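One protein chain omitted, others in place.
Going by the order they are written in, the chains are A and B; count residues from 1 in each one.
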Amino acid sequence: MTAYRAAPPATLRIVPLDALTLIYHRASGITHIVDAPVPEILEALGEEALTVDGLLARLAERFDLADADPMALAVRLDELVTAGLVERR
Amino acid sequence: MGNAVSAAILTRALRDPASTAGLDANGWTTLLAIARAEQLIGTLAHRLDGLPMPQAAARILADARASAEQGRVAALWEAEMARRALAPLGMPLVLLKGTAFVAAGLSAGMGRHIGDLDILVPRERIGEAEAALLVAGWEWVKPDPYDDAYYRRWMHELPPLIHRERDRMIDVHHTILPLTARIRPDAEGLIADSLPLENNLRILNPNDMLCHAAAHLFADGDLAGGLRNLWDIHCLIAEFGTAGLEARAAHHGLSSAVARAARQANHHYGTPIPESWRVWDSMDPLFARRLLARDGWGRQTRKLTRFAFYLRSHQLRMPPLMLARHLYTKWRKGHVPG
Partner (left out) sequence: MRHVTSLRIGPMGFRIGSDWRAPIAALDDLYRDYPKPDGGIPDFNVHLFAARPWRRFIRPSVHIAGDFVIPDAAPLPLEMGLLAAEMGMNLQMALGQRRYLLLHASAVERDGKALLMTGISGAGKSTLAALLMARGWRLMGDEFALVDPATGLIHGFPRLISLKNEALPVVQAALPGARFGEIMEGTPKGTLRHLVPDARAIAAMAEPASPELILFPSFGFAAEEREVLPSEAFVRLTQASTNYMSLGERGFDALTGLVKAVPAHAIDYPDTDTAIAQVERLWGTR
């Protein structure tokens, strides 16, 4: 199973503004402008490597997920991999 | 701005930072303009850090240090993203030039300007590397079919790729000189003797880094930006010495380039090299003057010399007929050397 690991929290500056959240990624020097559930995904991953199912279970514990769809989560994760905020392990 | 001005003001400041104490406002203006033109202002800023100087110069150099630091972050990130893209292939990925220096924390990387990411991969696996990079978001820079065919047939790298999100270029090399050049460095040896960093990234061993820098300075370019390449050579020799360098250079067929690079570095930057290496040949004065050809605004002077070097570098890279065809194609597209 592919596991996903988030960028170490110390490398991220997360600033929530009104509708969106800004993430400054110190390792890349890139600013990401993101919406839910990206901050939640990064927080749930923490410093662990999790599979999609593992991450989904953890998100379900913390949030009231109406539609726990692993495919949708995998798509989000792939976007974060492209952005460099999450690494595939 | 008379002919008395040359980039010697920059080499002197790099070699002996305390010598800048004697500069007046015009001297600082010239030094900073030339350092920018040679893309050595970040290096200069590190060399001069903490020395007394006019406020205005101190501010400009502080900006240059911050800028170089941001450049370092961006360069290391490109290397990391290339590593992630190629990781599933399990092939060795060797960082070259500036990115290698900062990744390994070498003195040559202090404040260094870093442009594209240059990496070396095994020649027989370059197609796989290309495919993996395309999947990971890199794209062809130029659709020009002549340039593309030229790169693929004759150069030592893939046509440059640019990342569509980050707008940064990567040059994927399989050796350190074009296949058209008479000299064929031992590309397999470069990879076999490379050194691991963390995360599967690799760098050339120090003597190969020196061979590459020398090849880049004399055999693979028109000497433009030569003082920065020469500073790399100075730092590498100062940090690692010259033990085994002669033999390694001979192995790659780069003896004369490495020897000349060492002589020029010794001449301009006071690089410690063995006494027996310091005998100049008839071309050395020409190279020495060409490297310093800048006016007080940082603009290149000695245009006739520059043209001679331009042709010379193409002659080294390509057999004559191919050279003629190449220049004709370039000129038709409006590109004028010099």
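Methods note: a contact is a pair of C-beta atoms (placed from the backbone, for glycine too) under 8 Å apart; a residue touches a chain by one contact, two chains touch by 3 or more.
What you see is a predicted model; the values in this text were computed from it and never measured.
Residue in contact with the omitted chain (choice from B:P54, B:G127 or B:P285): B:P54. Contacts to the hidden chain, counted on chain B, fall at residues 1, 24-26, 28-29, 32-33, 36-37, 54-57, 59-60, 62-64, 66-67, 69-70, 73, 297-299.
Mapped onto chain A, the footprint of the missing chain covers residues 13, 15, 17-20, 22, 24, 26, 29-31, 33.
Just so we're on the same page, only the chains that are shown with their structure count from here on.
Residue ranges of chain B in contact with chain A, taken from their complex: 70, 73-74, 76-77, 80-81, 84, 136-137, 165-166.
Per the touch definition, chain A reaches chain B in the complex via residues 26-30, 82-84, 87-88.
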